[in-house]
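All protein chains but one are shown at their positions in the complex.
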Amino acid sequence: MKIKRILAMFLAAFMVASLAACGGQPAAPSSPASTPEASAPGSTPEPAPAAGGSITLWTYPIGNWGQEAEVKKLTDAFTAETGIEVKVEYLAYADGDDKVNAAITGGNAPDLVMEGPERLVANWGVNGHMVDLKDMLDDTDKKEIQESVLASCTAPDGAVYEYPLVMTAHCMAVNLDAFKEAGADQYLNLETRTWTTDDFLKAVDALYAKYGQTVGAVYCAGQGGDQGTRVLINNLYGGTFTDAAHTKYTWDDPKNIQALQKLKEINGIDFDASLAGGDEIAKFYQGILKMAFCWNIAQQKNPNSANGPEGQTQTGEEIAFMSFPSQDGTAKLNGGIWGFGIFDNGDATRIENAKKFIKYMADSAHTVEAVKTANYFPVRSTAEGTDLSGIWADDKTMNDYQILMPFLGDYYQVTKGWAGARTAWWNMLQDVGEGQDIATVVAAGVAEANAAAAG
Amino acid sequence: MREARTAYLFLLPSLIFFVGFVVFPMFICIFYSLTNANMNAKAATEFIGLLNFQKLLSDKTFLEALRNTFVIVLVSVPAVCAFSLWVSSAIYKLSGPVLSAFRCIFYLPVVTGSVAVTVVWKWMYDNYTGILNYVLKGAGLIEKNINWLGDSKYALWCIILILFTTSVGQPIVLYVSALGNVDATQIEAAKVDGATDFQVFWNVKWPQMMPTTLYILVITTINSFQCFALIQLLTSGGSGTNTVMYYIYYTAFKLTEQFGHFGYANAMGVILAIFIGILSAVQFKLAAEK
Partner (left out) sequence: MNKSELQRKGAYGVMSVVILVILAFLFMFPLYWIVTGAFKIAKEYNSVTPVWFPTVFTLDNFARLFARRTAPLWELAVPFSALFTADKTPIMLSVGPTVPAAIRWLLNTVFMAVMAMVLTCITASMAGYALAKKRFPGRALLFSLIVCAMALPKQVILIPLIKEISAMGLWDNIWSVIFPTVGWPFGVFLMKQFSEGIPGEILEAARIDGASEWRTFTTIVVDLVKPGIGALAIFTFINSWNDYFLQLIMLGSGNNYTISLGIATLQAETSIDVGILMAGATLAAIPIIAIFLAFQKYFTQGITMGAVKG
């Protein structure tokens, strides 16, 4: 049997000898039956041994989960313990979704993907590409993991498509040195990290008076980092993005229109269709923009992922993180939840191995390292007896940042039609920036998003 | 009969690839365009007739993309031809090394690679630190920074300009040698007859360069449809730079929640293919007549 199998392989190898050179690895060919070679003798797959095997993980740049050197430490340790090889691919937010979707189209999806519920649950999960991970959660897990987080990871039909690992609140950042220079630091409360809409607008005025150029950008070159623009606009006068039940988009709220009008007319804030979230951070890091709306704790710790000093711009100016401005100072921040999901490639062995990986990273003594690599906060109190609440105890920045966590608002990113809504949002911002009538473009944008939500 | 068999054998290797990776997918594309195929693993694919095409005709984004695609082709093809003809006629009489240096320089953007070139242009067009704003402001031509890629008044033209610089290399090389090969005795004869430079060019040189011009038209058209990388990397189709090529990709892989998005994207493909087929056929008809 074995000899036959090897023979078959060699035969196949010769038949397509020219293909051998430089060949890569098809991640997981859609179905063996679709190619004639599969009917060669001995092609019946034998179940793999419990230990060993290999899995693929595609990860978005979640803190240092986007850096090969850091992730390799984690996966090497996992391989040493389980014998399962992990092949990691690093995706960028700019085109990561396209890559995953292209892979799904051909049935080449990876085994594991690391991202948030808006993709794993609301998109790929609901569309039937993911494995339900409910069986990985026993009663202890359900107690340990924050209830709201777990709810976000659960699809309407009760299936859990994401095993959460870390969370944070997205915030904004200011260039403290520039604020001081312009005399705008009086509007910042660095104790509570909050400010009111009035303070914010005064600060912008002061900065513009000092620098005479754009100091903050409502970036809209694409969907990247759009939580920043959403939260800014929603909080300024207390508008909402979706309804509470997550069934439809409500950003045509007059309060949002008021916010858009204010941002459009004030000097110093520019609707910039040449920047996406990442570019905005870059311009802020370069010291050109004096505030960034696309910020969070991972950025604070490693600004612009440039591996420079913590909390400093490139030119060494101090970066302070702030909550978003709102009328009474208590903003509703947008949360980020990140974790793992498993694509259903129809191979029980690989799914089993992927689950081992999730268990290892998100619910074991090793979770501490996995969380710390992400530079975010754990979503659970304990993991298999290891207390996670104090893992950042010796880190001042992380401790300071805790102050924003109570402001976490609704995790509305799981509303149906999310990908379409994001597209409508940045296109709408571009139209506002071009000077079109705000009420009209907002109405059109929301209609488009709700059409996507209706399916 | 034997001749036909030989011909088929000679055609076979090429046909395997042509049919396998162009014609066959094109047929599948036509089939998909009549369905509501999508990425959702749970939804069945249904035959919906011409509904996708109907929807496309009232899709504002698509119509804008279609218009931009035509603007790009209709502007860049003649511009590339005219520019390369002008450069070639200015340099073809220069001495060997100088001529060769010019030829190389104009070829550089072609060989540098479109992605690498795009990286530099992105920086040149930058709203805050770009060299274009820096120079124009330094020269006093503009007062405020222009957001080149973020303003729909400029963005499409910025992209056409990059496309232009990466397209003229080959035509210049071609025209230089075509001009060098023009029959000198005919030129002399024309001059003896008292023809002006323009008349010499129009009546003697231009007809002889016709085959070159047609070849250039074909390759420039092919090139112009390859502007995907520029748009994806610079504007993601925003700021009024969407093209059908990009919108197909966008609908297929970004708007994955839109019902039947695969079918819809394929319907766009079919429309684009029809337009391009007509364009190519017209070009070829012209070529055949000359």
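Here the chain labels run A and B in written order, and each chain numbers its own residues starting at 1.
By our rule, a contact is a pair of C-beta atoms (placed from the backbone, for glycine too) under 8 Å apart; a residue touches a chain by one contact, two chains touch by 3 or more.
The shown structure was predicted, so the numbers you read here are calculated from the model rather than taken from an experiment.
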Selected residue (touches chain absent from view) among A:132, A:205, A:318 or A:347: A:347
Hidden partner chain, residues of subunit A it touches: 5, 8-9, 12-13, 16-17, 19-32, 34-35, 37-38, 40, 42-43, 45-48, 53-54, 56, 61, 66, 68-69, 87, 89-90, 92-95, 98-99, 102-103, 105-108, 278-279, 281-282, 285-286, 288, 304-306, 314, 347, 349-350, 353
Residue numbers in subunit B that touch the chain omitted from display: 3-4, 6-8, 10-11, 13-15, 17-26, 28-29, 32, 37, 87, 90-91, 100, 102-117, 119-124, 128-129, 131, 134, 165, 170, 173-174, 176-178, 181, 211-212, 215-216, 218-219, 221-222, 225-226, 228-229, 232-233, 244-246, 248-249, 252, 262, 265-266, 269-270, 272-273, 276-277, 279-281, 284
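Rule of thumb we're sticking to: only the chains that are shown with their structure count from here on.
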Where subunit A and subunit B are represented by their mean Cα positions, the distance between them in whole Å: 36
Subunit B contact footprint on subunit A (complex, rising order): 94-95, 97-98, 101-102, 104-105, 123, 127-129, 213-214, 220-222, 272-276, 283, 286, 288-289, 416-420, 423, 426-427, 430, 433-434, 452, 455
Subunit B residues within the subunit A interface of the complex: 39-42, 125-129, 145, 147-152, 155, 232, 235-236, 238-239, 249, 252-259, 262
